[in-house]
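Removed from the display is one protein chain of the complex; every other protein chain stays in position.
Here is subunit A:
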Amino acid sequence: MHRRGVGAGAIAKKKLAETKYKERGNVLAEDQIAQMSKQLETFKTHLEEFASKHKQEIRKSAQFRVQFQDMCATIGVDPLASGKGFWSEMLGVGDFYYELGVQIIEVCLALKHRNGGLITLEELHQRVLKGRGKFAQDVSQDDLTRAIKKLKSLGNGFSMIPVGGTYLVQSVPAELNMDHTVVLQLAEKKGFVTVSEIRSSLTWETERAKHVLEHLLKEGLAWLDTQAAGEPQYWLPALFSELYSRDVSPEEASQLMP
């Protein structure tokens, strides 16, 4: 009988073939990687070229900046990831967002005693623009959102709460859960909210509504008005529209110092 390929020789041969395959495979893979990195390199060079060529536009135009950010996001590049990387050195975008972050913190701190650390994105936007002066580069709400996201990495101090079509920016680490957020959303239109409004809009029990409102009072985010017709109203200074355009008075500013 002749059986092929079962002897010791055959095993050795098979092993040899396997290693050969493996080696070949490795070579192929290396080739592929080399090619890929070459492609990526080319792409990066182009993106860099593009970036340096349009540096001015990226820095100046808010709209252009959004598009550039989107472009970077699709290929997994975060130009803000580090202050030292190529992107920030090249474009100064890192500095731009850091600067913006500082300005956001300044505005939030200055108004904290009024609104308890809650502010609409629009108001924040207006005040940051005002603070930057006429000749600084334009800043969009998208830029603010990005800068705030960067601030989050400093701790849980900053967060954004979606209300209606916009956002509330929270600059104090108050514990807000879904219930609180929903109530804030309800208060967005009029600047205040009542127990029965919550009951009818959200079909909650009175207790649950009261509990949330008490919490907002406790955190200094809401003010109580007992003189309203019918039932008490809970007002959110952050959503009080007349406050919107008011400057910080000198008296208020002097209270900022702890």
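Note that a contact is a pair of C-beta atoms (placed from the backbone, for glycine too) under 8 Å apart; a residue touches a chain by one contact, two chains touch by 3 or more; residues count from 1.
One rule holds for everything that comes next: contacts and distances are computed from a predicted model.
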| item | value |
| --- | --- |
| Listed names "Vacuolar protein-sorting-associated protein 25", "Exosome component 5", "Aspartate--tRNA ligase, cytoplasmic" or "DNA-directed RNA polymerase III subunit RPC3", matching UniProt entry of the absent chain | "Vacuolar protein-sorting-associated protein 25" |
| Which residue of A:T74, A:S153, A:N177 or A:Q227 touches the chain not shown here | A:Q227 |
| On subunit A, residues whose C-beta touches the chain left out of the figure | 113-114, 116, 192, 217-218, 220, 223-228, 233, 235, 237, 240, 242-243, 246, 249, 251, 255 |
